[in-house]
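Quick one: this structure, given as structure tokens, is what I'll be asking you about.
What you see is the complex with one protein chain gone and the rest in place.
Naming follows writing order (A and B), and every chain is counted from residue 1.
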Amino acid sequence: MTERRVEEERRGFSRRAFLQGAGGVAAASSLTEAVHAAQDPASEVQRMRGPEEVELRVNGGTLPATVEPRTTLLDALRHRVDPPLTGTKLVCGEGACGACTVLVDGRPMYACMLLAADVVGREIRTVEGLADGDGLSPVQEAFCEKDGLMCGFCTPGFLMSATGLLERKPDADAEEVRRALSGNFCRCGTQPHIFEAVAEAGRRLREGGR
Amino acid sequence: MAARDNHGTGAPWDDAFRVVGQPLRKVDGLAKATGQALYADDVQLPGMLHAKILRSPHAHARIVSIDASAALALPGVHAVITGADLPIRYGVIPWTPDENALAVDKVRFVGDEVAAVAAVDEDTANAALDAIEVEYEPLHAFLDPREALATPEPQIHADIRGKPVRGNVSKHVELEFGDVEAALAGADLVLEGEYSFHGSTHAPIEPHCAVAQVSADGLLTLWSSTQITHYVHRALAQVLELAPERIRVIQPCLGGAFGGKSDPFALEFCVALLAQRTGRPVKMLWTREEVFYAHRGRHPMQMQYRCGAKSNGRITGVDARILIDGGSYSSFGLVTTYYSGQLLTGPYDFPSYRFDSTRVFTNKPPCGPKRGHGSVQPRFAFEVQFDEVAERLGIDPIEIRRVNFQGDDTQTVNGQRITSNGFLRCLDLVEEASGWKQRRGQLPYGRGLGVAGSMYISGTNYPVYPNDMPQAGIQLKLDRSGVVTVFTGGNDIGQGSNTVVRSIVAEELGVAYDHVRVVAADTDLCPVDLGAYSSRITFMVGNATIDACRKLRHQIVTALAEAWEVDPRRIRLMEGRAFDVEDPDRTVPTREAFQVAEARFDTLGSTGSYNTPQLGGDYRGGTIGASPAYSFTAHVVEVDVDVETGIVRVPAAWCAHDCGRALNPTLVAGQIEGSTYMGLAEALLEEHGVNRFGLHRGPSLLDYRMPTSLDVGDIHAMIVESVDPEGPYGAKEAGEGPLHGSIPALANAIHDAIGVRLRHLPFTPGTVLRALRDQGGKGEGAAVGSTAAATSKREAR
Partner (left out) sequence: MKSFELVRPRTLDQAVTELAAGGAMPLAGGQDLLGELKEHLADPERVVDLKRLEGLDGIDVDGEGNLTVGALVTLTALEEDPRVRERFPVLAEAAASVGSVQIRNAGTVGGNLCQRPRCWYYRTEDTPCLKRGGTECFSYAGKSKYNAILGGGPSYIVHPSDVAPALRVLDAELELRGPGGERRVPVADFFTLPSEGDVLKENVLEPGEIVTRVRVPALRGTWRSGYEKFRERDSYDWALASVAAALRVDAGRVVEARLCMGGVAPIPWRVAKAEQALLGPLRDESAWTAAGREMVRGAEPLEHNGYKVPLARAMIVKTLRRLTT
């Protein structure tokens, strides 16, 4: 095909809509017909057709949230629970950066690549759930002490990945740390300090921290 | 008037620093580690509307018509605006105002902004975009800068500020210092070579975001992820035709910028106007894809260099010819064009030098300032050629860099004043730490070491708009509670500038570190500062901070001396206390000292400011690139080239950086590491380009390949402190200089490893495999069995 023909085809093609964002922030869309979920007891096929209130288990508590079928966990955390949990960040919206990493049943996952309705009943932890009444978690403390953060936008995701690793394997070696953090980007390039922080957090955990 | 060098370089009290030089935590570390830090997208206001932008699907086209009536008719849509609503052109450089918030008459790249909508939610806003009808008349699109240079029509920009533009040339600079031809004729060796630098982008983790609100009395407040609050303030006033006193710009916590948030952007104007039109707060958050269109990243450059040298390695002259691909708008391009030549004249002595740089417009996302603005590309070309000079002359690459060292307290051939210069120490450190003497030339085939040197500015004496006011200002407020509040217009973009300010105040006034609050980057609250670019904040804001502190310190000391009836020289303010050095039992907490001073002098506050001295050569453009102090850097990079697959790995890199006095060594190390990481990343992996339709080839973080934690080798940061006579306590910059040398050092290491000179970035596996093949079968031979080839490297060379 000649360039010219390709160009002509292009023009004829539907207008570019670009990646239009994570979809439906905040209030229920005025264009979406709100249909409550219907349950068909005979077939046991659950159907969710529109906005529905679900209960998310987040940071040890239960949070009601009105979500659509397409609402991602990230969207729900940032915009649909009260208070909003905005520590988890939207960066790429396509599982390509790690800034929205949360723990789902203890395992790091991208909140932007999970449907909120799909993780109902699973235990979710976000950066807001790391510190408790006694103060920062060992991982948070080590990130502050070793300066494992610059602009801070990727930091919550790194904290969750590091926590996911160290809670299962506090004696993780340097290679395991690098591997566990390889789904998170720090564009400021402070990886050396992050590695140091995670190593320090591991030491503290082994010495009987939380 | 701004005090620039009145404070000396020593500690304010006695001989020792108490705070400066300590690896103190960041001011905002705790907020960031708990998810509490507030970024622009975390700002939620009652009744807030969501805005979206319609972008051009064409690389170059005339806009015939725009019909937004169907979009406006959609329920939930509150406003639609187009270029006709914001017709005033602006540019971050006032001499080249060629941008509109939304396209007027023409679109110039795929992704150019055409219209904006505000609606109750993102879905409705997106539906409204779909309903806007735009008729385009496509024009020939220039994707190749050579074609754009050779082809005057159609013009991408017909005029800028009423002045006709020559063809598609954005800026041309030709400067010669000394007689280059004679110098080359007198050289024992003249090398000539072509080099190219591809495009790369900042990819800050935080996407651009802005929120606007208009109060009942018509005051506009804008929260934006900008790294230069002041320029956004000015541009908003200009484009919205709104008095500047009716505009307040606030930079919340910022998730990385690297130069990519220096320009005023369409979203800032659009949310402001949409908030005015609708009377409701409006937010616009760009998607990751849109961040790639916003770009303003590293300019692709095609560079020809000639370098002449004597047989002893001394450079006689350097001649450069550079074609710069500017993309579709000027942005900082005027400065870029100068920087491509002006910032090469150190750390080596150039007896003669000429450069001829031409920036052309193309129909691609606009290029701008990326970390190491304008000078990373020429530095790559020159340092690779210089390495070859060393090779041809049989001189060790580190030695030839020593031989040409320009020294400190000197002037460059293009008239730049060099004050402190720790480059030799940088070379010593990387030579030692990398085991250069023992290892270079002794490593097996496929592994090698390379070196490069560089310099960079600590701010420039050329503000983008000429004026006689300070470039940095600080206000201090002392409270009876013992708290000191610092107001700075400087933008902390993650580099830690607020932490630097806090450290200086704690040092100067002897207050506890956490009794210093920093209020930054809010145009209503803070004095004007020119923001986070050109590596200026530590130097300029640091000096302004000292300036402000010294005034208050004088009052406190005077008041205490009077109260205690002692000589003021006996008073010390340290570590949260004031005391009499000759009678240490006479002591009060600084809080009480503040109260004594407040009783004596009334409410306590002060201002401080900084302005550069007159700098730069006496010729047109001579001030561009002139800095009150230059940083110097040496890199050694180690590579491990897999000759079977062509992949280049960097197991280790050493970077020694002369930042003057390191006010916080942890932050400096972070900047050195981050810079080196970013340089290696763009050399090996990252590529910002378009396909043959002018459409970005992969506007996502999956396709734009930034290195992961498994791809980053060990980066060893080493700090050299050549205390600068004019820096705050002798400090210079650290945020950009340490990027430059990483790329040529990598190229030179690859040459050491496999005997191949790579002159065209990026160094992808395919490039390396091809180079090995072109080398004449050496690579093919090596690819059969690396173990056999491993022993033969040194014999082959």
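Quick notes on this one:
The rule is short, and it goes like this: contacts are C-beta pairs under 8 Å (C-beta built on N, C-alpha and C of every residue); 3 or more make two chains touch, one makes a residue touch a chain.
Keep in mind the model is a prediction, meaning the values are calculated, not measured.
Those residues of subunit B that touch the chain absent from the view are 57, 644-647, 685, 691-692, 695, 697-698, 700, 702-703, 705-711, 764-766, 769-770, 773, 780, 783-785.
Touch with the hidden chain on the side of subunit A covers residues 1, 3, 6, 9-10, 13-20, 22-24, 29, 32, 43-50, 68-70, 72, 93-96, 98, 101, 104, 107-110, 112-115, 117-118, 161, 179-180, 182-183.
Assume only the chains that are shown with their structure count from here on.
Inter-chain spacing, taken between the CA centroids of subunit A and subunit B, is 30 Å. Only residues 23, 25-26, 28-39, 41-42, 44, 48, 50, 52, 55, 57, 74-76, 120-124, 126-127, 129-130, 138, 202-207, 253-258, 285, 287-290, 493-496, 666-667, 669-670, 673-678, 681, 692-693, 700-702, 706, 708-710, 712, 714-715, 717 of subunit B touch subunit A when the two sit together in their complex. Against subunit B, in their complex, subunit A makes its touches with residues 3, 6-7, 10-11, 15-27, 29-32, 84-94, 96-97, 99, 126-128, 130-131, 136, 140, 143-145, 147, 149-156, 159, 178-179, 181-195.
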